[in-house]
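Coming up: chain A.
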Amino acid sequence: MAVISFDKLTKTYKTGFRKKKTALKDFSLDIREGEVFGFLGPNGAGKSTAIKILLNLIFPTAGKAEILGSDVGEKEIRRSVGYLPENPYFYDYLNPVELLSFAGRASNMDSLKIREKTESLLNTVGLWNERKRAIRSYSKGMVQRVGLALALIHDPKVVILDEPMTGLDPIGRKQVIDLILKLKSEGKTIFFSSHILEDIERICDRIGMLVNGQLRRVIDFKKEKLIKSLEDTFIEEVEKAGGLQQ
Partner candidate 1 sequence: MHRSLIIPIFAISLALIGSAFTIDKVSSERTELRQKEGIGVVMPSAVARIAALEFKGILADVIFSKAMTYYGGKIIRQEKLIDEEWNWIYRNMDVATDLDPYFLDPYYFGAMTLAWDANKVKESNILLEKAFKYRYWDWTIPFYLGFNHFFFLQDNEKAAYYLMEGTKRPGGSGGLLPTLAARLSYQGKRTENAIVFLQEILNKTEDENIRWIYERRLNALKGILFLERAAEIYQNRLKKPPAKLDELIAKGIIQEIPQDPYGGKFYIDKDGSIKTTSELR
Partner candidate 2 sequence: MNAVWSVALITFKEGIKNRVIFGIFIIALLLFAATTTVTTLFMRDIVKVAVDLSLSTVSFAGLLTLLFIGVNLFGKDLDKRTIYMVISRPISRSEYLIGKFIGIVLLALSVVVFLGLLSIVPVIMSKRFYYYTEAKFDWWIYFIAVIYIFIKLAVVSSIITLFASFTSNSFIALVLSLVAYIIGQSTESVRELLVSQVEKIEVSPILSYMVEIAYYVFPNISAFDLKTQAAHGLSINPSYIIWTALYAVFYMTIALAIGTLAFRRREFP
């Protein structure tokens, strides 16, 4: 069974009076249990649109999306989903402990479990010593790490990360990669988007390439050996799609 499935998903935004922009067009994709799927594409390709539909933040114009067999509109399914938004922003005056306690409570965890999970996660992302400080004094990288902890507090089966590597320094990027591999070893399904191609081959089981709202190619690294480098393959797909549309 597919953990995440997109079925002929189309999303058009109204950009003005009688003006429309199609962000996703007839997009179908299945993510299998326990795999790490890299969702690649240039900026504005529609990666975030697909992810936001999964989290019910926006609604599809046509088609449907399911997680673990349930429609994404059902709120209970989000108990099994952890999500890191692109460029996350959290409440300025709160500290990570308060944020995690909210997230745990909202996911129906009891307070003892929340406390245990908070300590272990904040240690994992290296923020335990800074836990009493309000988020507004945090650097961008630290905020990103709080976001990761928030995505994982309720021990979700499915982890969805939108551009987890963007804006991080090489050390931060390595930490994220290690975390993804650790989650994979715990048997979780990971779906993440990226426009940075470095390290992708090493961590992903499969990748999908999205250009101008359409899925151009899915590569399974176990079955397929790339002849060219990932960069060149990527550029080739963009050119085949007729270049980038605005």
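Basis for inclusion: all candidates are chains of the complex that A comes from, given by their letters.
The definition used in the following text is that a contact is a pair of C-beta atoms (placed from the backbone, for glycine too) under 8 Å apart; a residue touches a chain by one contact, two chains touch by 3 or more; residues count from 1.
Not measured: the values here are computed from a predicted model.
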item: Chain A: touching candidate in this complex (1 or 2); value: 2
item: Touching residues on chain A, where the partner in the complex is candidate 2; value: 13, 49, 52, 55-59, 75-79, 81, 83, 85, 88-94, 98-99, 102-103, 105-108, 134, 147, 150
